[in-house]
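Got a structure here, written out as C-alpha cells. Questions coming.
For this view, one protein chain was removed and the others were kept in their places.
Going in written order, the chains are labelled A and B, and every chain counts its residues from 1.
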Amino acid sequence: MAQIDLVNLSKVYPGDVRAVDDLTLTIPDGEFFALLGPSGCGKTTLLRTIAGLEEATSGSVRIGDRDVTRLPPGKRELAMVFQDYALFPHMTVVDNISYPLKIKGLAKEDRLDRAVKAGDELSLDGLMERRPSELSGGQQQRVALARAIATHPQVFLFDEPLSNLDARLRLEARTFLKRLQRDLGVTTVFVTHDQAEALAMADRMAVMQSGRIRQVGTAREVFQHPVNTFVANFIGSTPMNLLDASVRGDALDVAGQRVDLPEDVRRHVTDGQEVVVGVRPEYLTVSSSAVDGGLQGVVAIVENLGTAALVTLEADDLSVAVTVPDGEEPPIGADAWVTPVPGRVLIYRREDGELVDAPVAAAVG
Amino acid sequence: MSPREMVGRIGFYTLVALATAFFALPMLWLVSTPFDAQPGLALAIPDPTLGNFSELLDNRYALGSLLNSILLAVGTALLVVAFAATAAYSLSRVRIPGRDVLLYLLLLLSSIVTGTAAMVPIFLLMFELGLIDSRVGVVLVLSGGLLPAAIFILKDFMDSVPKSYEESARVFGASSFQILKDVVVPVIRPGLSTISVWTIVNVWGNFLVPFILLRDADKQPAAVLMRTFYTEGGSPNLELISTFSLLFSVPVIVMYLFVNRKYGFRFYGGIKS
Partner (left out) sequence: MAQTTSPATEATAPGEGVGADGIDGPDGTGKGGRTPSDSASGGETDVVGLGKWRASAFVAPALILVSIFLVFPALWTIYIGITNYRLTGIAARAPEFVGFDNYVRAVGDADFLNSLYLTLIFVLFSAVIGQNVLGFGLAWRLQNVQGWVRGLVQSLVLLAWILPSSIVAFLWIALLDRDSGTLNALLGTPGLAWLIEYPMVSIIVFNIWRGTAFSMLLYSAALASVPPSQLETATLVGASRWQTLRDIVFPHVRGHVLTNTLLISLWTFNDFTPFLITAGGPNDRTEILPVYIYNTAISGGQMGYGAAVSLIMLLINLIIALFYIRLLRERK
C-alpha cells in the first residue's frame, strides 16, 4: 500500500504538445482517486505516465517511498486494467490471471493457487477454463480485475474501467468496483470522462483541462463549490446555469433585472464589475407569484426527469434551468420567478472564470 | 407473382445458369477425364477406372516435380512469413526514421516490379550469381517478389491489434522477448497463417519464375514440368496430364476450403495477386 506523489510532472510530445503540464498532486494511501476531464485533457496520458508506459519529460513520480520516475512499468509494483481489458485472446481465464505471476517467477502451484483465489473473489469460478471471447463484457472486466488483484500490487490504475459496459451493467459495476476497492484498501487511480461516474465512485478527484488540474476535491466539493466556470460546466448531469451579470451596488443586474447579490460575496466584488453567476438547477426554486429579488422569466420547456422535472425559463435572451419536484411543474408560457437556495450562488469573474474570492491568476486556455 | 416478376425471375435464373456454365465448363474436364479409361480432349461421361493414375509413376519426373513444388512453396513461405512478420511488427510499433517513405516505396515497387516486367534482369542476375538451375535461387526471387505485399498485409493486421495487449504484459514486468513470444506471436497467428497460405498458393501456381530459372527437369516444379507431358508423337499424354492436374490442384482447393471455412473467403480476396 502506498501513497502516490506527482511533483512538477510534465509530459511533452513532439511539437510542444503539453499533454501533462507541470502537474503536482498527492494521492494518499488507500484512496480511490479519479482523473476526470473531457477528451484530450491529458488524463489518460497522466495515468500512463504513472504506469511508466509514457516517460515523463520532467518532474517525478513517487510511489510509497520510492522514486519510480525512471523505472520500467514492471518494476513499479502496480497493476493496470485497460479500457479494452487487454485479455490475451489465446489464453484461458486462469492462464490470463496467472500469466503475470509466471512473469514474476512464481512456482506453478502458487500461480494456480493465487489465480483461483483471485478468480473466486470475483466470482469467476466455473469460467476459469473459458477463453475471453466466450465471456460477456462484465465477465471480461472481472477477469481483468482478477488478473490485477492476483499480483498484489501497491497501486491499481484503471483506464476508463466502465466505458465498455452497457448502461445497466455500468451502474452495477460502479457499486462493485467501489466495494472492491474499499475491501482491498489499495490506492487506486482511475480515468474517466464521465462526471457522474467520478462523483459516484471516487473519494477524491482531479478535474483536468489541457494537461492541468483545474480542481481537486471530494465529490461534494467539486459539485457544490466548483472553483471556476470550467469545472462548474463540466460537473453535474444537468449543466449549471452560468448567467452573465454585472454588479450594481449591492445587487446584480441579470438580463436587465435586479437580482439579489448574496451577502457573503459582496466584499469580493466592486460596483460595475462584470461577473458570471453560477447556480445549479437543483439549487433554484421556482414560484408562480412574484418574488422580490428573484429573476422573472417565461416557462419555455419542461423536461421530465423521472422523479423531478427540468424547467427552462426564458428571461430576455437568457435561459435558466430549474429542477422542480415531480408534479409541481408550472404550465408552459406562464410567468415564473426563480430564487436561489441561500449560500448556493457562486460568482465568477468574467475575465478569467475563477471564483471572485480566488486570487487572480492567468486563465488557462 | 406478377408476370413482370415472373419474367425477372426467369431472366435471373437464366443469367445464373449461363454464368455457372461459363465458369464450370472448362473445369469439368479436370474432374471427369482422370477417371476415364479412354481419356480424350472432349468432355465425356467417364468409363470409370483408376488406371490412369499409374501413369504418374511411369513418368520419371512427375512425382518429383510435385515434391519440388512443395519445396519451393514451403521454403518461400517460411522465408516470407519470418521476414515479413519481424519487419511488419517493427514498422507497426516503432517509429523507424524514414518509415513512411519506406512503406511508400515498398508499395510502389511491389506493384510495378512484376516477374514479367523484370524477367530479363532477374534472369541475368541469377545467371551472373550462378543460381540458374537452383531451387534456392527460385525461392529467393519469389520471396523478394512476395515480401512487400506480405509486409503490407501483416502491418495492416498488426496495426489492428490493440497495443494494450503488449502494454498490459509490460506492466506485469514481461521482458521484450517474453512479450513477443507469449503475446505478440500468438495474437497475430491468424495473420501469419494467412500469409503462409497466400504465399503457398502464389508459389504453387507460379509458372514464369521457375520456367526461366530451372532447366533441369529433376528440379522443375509441377507448374513447369506439365508442359513436357507429350507423347513421342507430339500429342498430349492425356492419362498423365489429367491425373497430374488433378493431383496438382488438390492442395490449392484444400487450402481454399480451409481458408473459406476458417475465415470466410471474402477477407482473403487477395490470396492470389
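In this section, contacts are C-beta pairs under 8 Å (C-beta built on N, C-alpha and C of every residue); 3 or more make two chains touch, one makes a residue touch a chain.
The model shown is predicted, which means the values in this text are computed figures rather than measured ones.
**Student:** Looking at B:35, B:172 or B:204, which residue reaches the missing chain?
**Tutor:** The single option touching the absent chain is B:204.
**Student:** Thinking of the whole complex, not just what is shown, which of B:62, B:77, B:214 or B:241 touches the missing chain?
**Tutor:** Final answer for the missing-chain contact: B:241.
**Student:** What subunit B residues would touch the chain not displayed?
**Tutor:** So the residues of subunit B touching the unseen chain are 12, 15-16, 19-20, 22-27, 29-30, 40-43, 79, 82-84, 86-87, 89-97, 100, 102-104, 106-125, 127, 140-141, 143-145, 147-149, 151-153, 155-156, 159-160, 162-164, 166-167, 170, 176, 179-180, 184, 194, 198, 201, 204-205, 207-208, 212, 222-224, 226-227, 236, 241, 245, 248-249, 252-253, 256, 265-273.
Criterion: only the chains that are shown with their structure count from here on.
**Student:** Taking each chain's centre as the mean of its CA atoms, how far is subunit A from subunit B in angstrom?
**Tutor:** Using C-alpha averages as centres, the distance is 55 Å.
**Student:** Report the residues of subunit A in contact with subunit B in the complex, numbered from low to high.
**Tutor:** 51-53, 72-75, 78-80, 82-86, 88-91, 99-100, 103-104, 151
**Student:** Considering only the defined contacts, which subunit B positions touch subunit A in the complex?
**Tutor:** 162, 164-165, 167-174, 178, 182-183, 186-187, 189
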